[in-house]
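Take this structure first; my questions come after.
A protein chain is absent from this complex, but the other protein chains hold their places.
Then we have subunit A:
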Amino acid sequence: MTELLFKIIIIGDPTVGKTSFIQRYVNDSFRRDYKMTIGVDFALKVVKWTENQMIKLQLWDIAGQERFTSMTRVYYKDAHACVIMFDLTQRSTFQNAVNWKKDLDSKCSLTDGTPVPCLLLANKCDLSHREVEQSEIEKICREHDFIGWTEISVKEGIMIEEPMRFLMEEMMIKHTEMEGFSESMRQAASNPEAIHLKQQSTVLATQSGCGC
């Protein structure tokens, strides 16, 4: 049995449902009155991925209204994946999703220099009032290199596991790539951090991130 640890950060505007999402995913419970997150919290979830592979997820619940911005770099650091959430019933949170993505990419990238895989989640799809059209989400998702998006309802427990599983798939693929990569690096006896992954670095624009 092998075990892998992945750090996933959950970001987005205040009150879009980040804490609720994590609690729903980890404990399958929902409350209306989660206190606003101050600073950062985190939760753990262990998933049995295959018969001999455990995945330990570290879910970093980051305050939507981050007050001292220098800290976000620390929060983002070493993230393997990211979930950006917005509230379908509040348009401004959708507009800010792009800012969150830019903020993430400017502060952080994977060790191979590629952007942190990022998923866009549109929460509160159970409510009839909505201020964001699907075509818009689709567009943003494509333009800003999200790896996927979906509408969810934390309250009703709709589409909670699937996006996370999708994210784990992504991280596993990345992990395997990196493993093979570092294996070949070991053979070449060189510093793995100094060299970019073959396929990825040619396709994707190199990030000027902090390399964290």
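Criterion: a contact is a pair of C-beta atoms (placed from the backbone, for glycine too) under 8 Å apart; a residue touches a chain by one contact, two chains touch by 3 or more; residues count from 1.
Throughout what follows, contacts and distances are computed from a predicted model.
J.: The complex lacks one chain in this depiction; which UniProt name from "TBC1 domain family member 16,TBC1 domain family member 25", "tRNA (guanine-N(7)-)-methyltransferase", "Syntaxin" or "Proteasome subunit beta" does that chain carry?
T.: Its UniProt record gives the name "TBC1 domain family member 16,TBC1 domain family member 25".
J.: Which of these, A:63, A:85 or A:140, touches the one chain of the complex that we don't see?
T.: Considering the complete complex, A:63 is the one touching the chain left out.
J.: When the complex is taken as a whole, what residues of subunit A touch the one chain not shown?
T.: Its contact residues with the unshown chain are 1, 3, 7, 14-15, 23, 26-29, 31-36, 38-51, 54, 56, 58, 63-65, 67-71, 74-75, 77, 90, 92, 125-126, 134, 137-138, 147-151, 153, 156-159, 161-163, 165-166, 169.
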